[in-house]
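As you look at this complex, bear in mind that one protein chain is not there, while each of the others sits in place.
Up next is subunit A:
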């Protein structure tokens, strides 16, 4: 599979497409994208003790744009020339590149669907930050360890089964791979490399001076506390040299001793800090190393969880591994043993900064540590989204919405949480009143809206809209096409009687025309009165639908002015011809006007506004959609084939070019 964008060392503007963005300049979006060639390997081979260095390159396994951006920002303020992340491995991916910021410009990180491809492309990568879930992390880590180039894997997931964790660390040990985690935030080497979310946001990284190296190496169990250590170390010494959070599980891939030994071997690391915890016996291996003289650098240490021995019952603390199975595993015993072995162990954890400061000062005095001049504090551009969350910036919005909001805990309809919509059982009419009119209407009004939907839902297969839907369906089109072809028929002739009736009746009433004057005017203008007349129903054979609406409206509406007016018009027209009754469209239309004008929820201006916007047509469209979908389903169910209208049902009259101008078709030629 070819990469959509050259992954490394790509030709500049390889796939650039000009982006018309409205500005007159010739700047292309692509011009702001930084591209990096593969870095050369460090010239001198690094010591065994070096896990991370300023040229460390890694993959991030899993789609974690925030964490990756954090790593790139860190690289940028550490003045790395290439980002530490070479690519993203995302097995569910379909995307070839992921766009990231490099300072203020942008860069593209390749996204690979398989580890194999990623490894083949980037032979310089030796580290993976694995964000796979607790369920899949075993399989992916085992796979990653198959590649000889991988030297270190950080496992972030919490809740990895203990047997799987042990299998991973067993294989890793055989292959000489360093595993950090599971259940950790990772680790950080100031000025060089940061794993995932370690160190928190950029402002904290700057506050804890993690952009340049110090002299203190630490190992902690907890990821949260590692951040606290960054802070303590920054305030009491010349800063962090390297820090690793091994994770709170029972079987971390590497433990205190592994990293302590590295720090011991690294000449640039001068002070060791160990933050242990109740549970496990790994601290004792560090004690042995000190006793046997393997570790000689000063260690400031504390084991948290001293409270456990003072409680009456056993408590499982936040970390899975923090549970003492024997006296040896208690924090109190660990602190005591570490103190006895010559570690600098404070009285309480609160005293640790003072202890650390004392050790640091003594090393400065004897010249072991020479404090370096402080470099300028780097600036990192703040992300737009974050700045907005902090309330630092504002910008005019391109869109405004005043009816619904999906951003919060619950979907809101005009301010009403969706759970209330159901609890109050406001029905579809209630939802319509919220979304269409942004207010709760009285119950009878919601009921009336629902009645209209029910009445307009369908009017048989023969009407134009339904016909169009049926024909489209039979042409093999999908639901939306069939529905829309029916809906597009709606206009002043089909389904338009509602709007027309509302308009004409309202106009006449508002002008103060008497019903008889209204009928006369319309006749003089040769206009049919919309909403009057039915093909079969008459005064003596009334349309039951109209009766239903009339009864409901008379029983529930506070005022029925326009309905009463329309009924008076009906009595004029029926006196001329029996079937010129107020039909269902006319009745619904005038009642709806009565509702808008008299229910008390609308000002007169609002009522007119809604009518002008065509809300009545909306009612018809919504109601009739039910019927049109029904016709679609019906045709599909019946497996009807493509429709072709029979020739004999079409009169063909074509112009005969030999017989003068068109327009004379059908004339019998003399």
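Methods note: a residue touches a chain if its C-beta (ideal position, glycine included) is under 8 Å from a C-beta of that chain, and two chains touch if they have at least 3 such contacts; residues count from 1.
Here, contacts and distances are computed from a predicted model.
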{"item": "Name of the absent chain as recorded in UniProt (options \"RNA polymerase II subunit A C-terminal domain phosphatase\", \"Beta subunit of ATP citrate lyase\", \"Vacuolar protein-sorting-associated protein 25\" or \"Glutamyl-tRNA(Gln) amidotransferase subunit C, mitochondrial\")", "value": "\"Beta subunit of ATP citrate lyase\""}
{"item": "Given A:52, A:90 or A:251, the one touching the chain that is not displayed", "value": "A:251"}
{"item": "Residue, one of A:142, A:207, A:457 or A:568, that touches the chain absent here", "value": "A:207"}
{"item": "Hidden partner chain, touching residue among A:33, A:154, A:232 or A:563", "value": "A:232"}
{"item": "Touching the absent chain when the full complex is considered, from A:319, A:597 or A:631", "value": "A:319"}
{"item": "Given A:350, A:366, A:525 or A:649, the one touching the chain that is not displayed", "value": "A:350"}
{"item": "Sites on subunit A contacted by the missing partner chain, in the whole complex", "value": "66, 134-135, 158-164, 166-167, 169-171, 185, 197-201, 204, 207, 220-225, 227-228, 230-232, 248, 250-251, 277-278, 304-307, 310-323, 331, 347-350, 353, 389-391, 409"}
